[in-house]
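== subunit A ==
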Amino acid sequence: MSIEKNEEFRPKIVAFCCNWCSYAGADLAGSSRLTYPADVKIIRVPCSCRVNPMFILRAFEKGADGVIMCGCHPGDCHYSTGNYYARRRMTLLFSMLDFIGVENGRTRVEWVSAAEGVKFSATMNEFVEKIYSLGKNVRLEDLRCRS
Partner candidate 1 sequence: MNKPAKKQAELIREISGVNPLKCMKCGKCSATCPSYDEMDIKPHQFVSYVQNENIEALVQSKTLWKCLSCFACVERCPRDVRPGKLIDAARQIVVRERGADYLSPDEIPELLDPELPQQLLVSAFRRYRR
Partner candidate 2 sequence: MQRIGVFVCHCGSNIAATVDVKKVVEMALLEPGVVHAEDYQYMCSEAGQAKIAAAIREKHLTGIVVCSCSPRMHETTFRKAAERAGLNPYMVEIANIREHCSWIHKDMEEATKKAVILARAAIAKVNLNTPLKPGESRVTKRALVIGGGIAGIQTALDIADAGYEVDIVEKTPSIGGRMSQLDKTFPTLDCSACILTPKMVEAAAHEKIKIYTYSEVEKVSGFVGDFTVDIRKKARSVDMDKCTGCGVCQEKCPSRKTPSEFNRGLNTRSAIYTPFAQAIPNVPVIDREHCIKFQTGKCGVCAKVCQAGAIDYGQKDEIVTEKYGAIVVATGFDTIKLDNYDEYAYSQSKDVITSLELERIMNAAGPTKGHLERLSDGKAPKEMVFIQCVGSRCSDNRGKSYCSKICCMYTAKHAMLIRDKYPDVNVTVFYIDVRTPGKNFDEFYRRAVEQYGVNYIKGQVGKVAPQPDGRLLVQASDLLDNRQIKMEADMVVLATAIEPNPDVRKIATMLTASIDTNNFLTEAHAKLRPVESPTAGIFLSGVCQGPKDIPETVEQAGAAAVKAIGLLAKDKLLTNPCTAQSDILLCNGCSTCANVCPYGAITYEDKEVNDHGIRETRRVAVVNSALCQGCGACTVACPSGAMDLQGFSNRQIIAEVDAICR
């Protein structure tokens, strides 16, 4: 929005949620009125295995301060194996981000089932708090997006 007061740091957080478990878990958190900060914005994907590392880097490039990916618990994937692939991909990606000096904790994977509204909200609260403590992402952003 055009006139934004230069107030305290409000992080931008992207959450990728799989359609079958975590998105439904987020819905349940909503219908149970379990609050978490508005900084989190959810993108629906069919499965955690749809999340391309490029999406995560893209979010950071465009100024995200944290990216979290949620999927069905291992073993519960709607597509039976998707989250297992996602788990390996994200482990390696996060390890690489750590390797090049991106603060640990800006990325996270959490398995949230459709029944775990409480866990969804707790996870988001925790994650947002972590991002607040880490502050603005400066190591992985494209400065041109600040303008």
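Per the selection procedure, all candidates are chains of the complex that A comes from, given by their letters.
The rule is short, and it goes like this: a contact is a pair of C-beta atoms (placed from the backbone, for glycine too) under 8 Å apart; a residue touches a chain by one contact, two chains touch by 3 or more; residues count from 1.
Everything quoted here is computed from the prediction, not taken from an experiment.
Student: Which of the candidates 1 or 2 touches subunit A in this complex?
Tutor: Answer for subunit A: candidate 2.
Student: Considering only the defined contacts, which subunit A positions touch candidate 2 in the complex?
Tutor: Checking each residue of subunit A against candidate 2 gives 1, 12, 14, 19-20, 23-24, 26-31, 33-36, 38, 41-47, 49-55, 58-59, 62-64, 72-73, 75-82, 85, 89, 113-115, 121, 145.
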